[in-house]
Structure formats: structure tokens, C-alpha cells
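Right, chain A next:
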Amino acid sequence: MKIIKIFSQLLLVVIVSIIGYSIIQKDNPIEVVRGNLSYRPIPFTLEKTDDTICKMLIRSYYGSSQAITKKGDTYFFNDIGCMMIWLEEQPHKESIRLWVYTNDTNRWLNARLAHYTTRDKTVIGYGFGAYEKKNRDSISFEQMRSRMLKGENLLNPKVRKRLLENRY
Partner candidate 1 sequence: MIEIIELNRYYDNQKERFYALKDINLTINRGEFVLLHGVSGSGKTTLLTLIAGMDKPNSGIVKIEGEPIIKLPDQHLSKFRNQHIGIIFQHYNLLENLSVYDNIATPLIPMRLSLKEIDKRVKESLEIANISHKANSLASRLSGGEKQRTAIARALVTQASIILCDEPTANLDKANREMFLEILHKLHKLNKTIIVSTHDPIFNDLDYVTRWVSIVDGKIV
Partner candidate 2 sequence: MGFYCGWKNCIMNSILLNTNIAIFLLAEWIVWFILFIAFGVSIYILKKWDFQSYTPTQYKLEKYAYLVMVILVFAFSMKFILLPYFVFTMDKISDIVPGAMCSAGVISFNHYGMKLFFVKLLILLLLMVWLMINHYDLEAKKYPWFKLKGWLYLVIFMLISVELYWDYAFFNDIDIHKVLNCCSTLYGLLEGVNPLPFGLDKTRLLILFYLLYLMILSSTFSKQYFILSIGLLLFTIIGYYSVLYFFGTYIYQMPNHNCPFCMLQKDYYYIGYLLWGSFIGGIFLGVTTIIANLILGIDTQKLKILMTLLFTLFIVICSLYVAIYYIQNGVFLEPVKVEMVM
């Protein structure tokens, strides 16, 4: 009986050690960062951060975006279209700071001030690329958001052909 008691205690020590060691080593991708009251975009680690909507790892800053709520909760997206889907479900949209990574100047820019193309190759495939400089085919943030919510993007087969032929 004494041997069994010692054996139980030994097992407990081993089990707690394994769990403790695993907790220390734990390395899950980030989905949200809280307390970002500077409302500035966070330089998140690629392949360690998840898109809030599609739950995929963000592997490139190209096409990525961030949304920061009034409370400082920062959400990440690997496609601007995903951010628009997320934004639609939020209350107090105007108070949310939106940032996009521009494809021409490679920096974070206020999404409401950026310009958007409609035929870019993006991660999920919605087709909206963010640019700091306006060009002939680019549209504003509100136009991009409206098109995204109406389904007028590259993932819509009815719209895709006309978009690619520049007839939309």
C-alpha cells in the first residue's frame, strides 16, 4: 500500500510537470490584441496571427488590414473584403479605426483615406487592393465597402468576368 501511495504521488508530479512544461511552451496564433489605446496599427508577426473572419494564418502584409475598436481591441484580416464583412456586424462603426497595408508605398494607412482597385489578386479573392496614390481605376473606401457588401467583387462569378474585362 505504501508503494502504491508513493507511485500515485510520483505520477502526480510527472503529470503536473508535463502540463506545466507544455503551458510554458504554448504558442497559439494571436487572434486579437487588447488594450491598443494608441489606435495605431500593430506590427504583428506573420504566420503567428489569425484572420478574425476566416481563421487563416496571415502569411503576408500584402492585402492585410487591421481594425481597432474604441476599447483598443485590435483585429487582423488577410483580405480587405474580410474586414468589410466584420465591420458590417459591429455597432458604432464610425468609432472603429481601420488600417490597410498599401501595395504601392508598403505602409499602414487609414483605410478611409486609401484608394482601392477592384481586380487585384488577394488572399481570399475579393479583389480589393489598397493604394496610397489614386489612379484612374481606383475607387474610394465607401465605394469599395458598398461593392463588397453588395457582392460586387471577384468572388461573384456574375461580376468577375465584367470586372476582369474592365466593363464594370
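A word on the picks: all candidates are chains of the complex that A comes from, given by their letters.
Assume contacts are C-beta pairs under 8 Å (C-beta built on N, C-alpha and C of every residue); 3 or more make two chains touch, one makes a residue touch a chain; residues count from 1.
Computed from a predicted structure; not experimentally measured.
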From 1 or 2, the one in contact with chain A within this complex: 2
Residues of chain A that touch candidate 2 when the two form their complex: 1, 4-5, 7-9, 11-12, 14-15, 18-19, 22-29, 47-48, 50, 55-57, 121, 123, 125
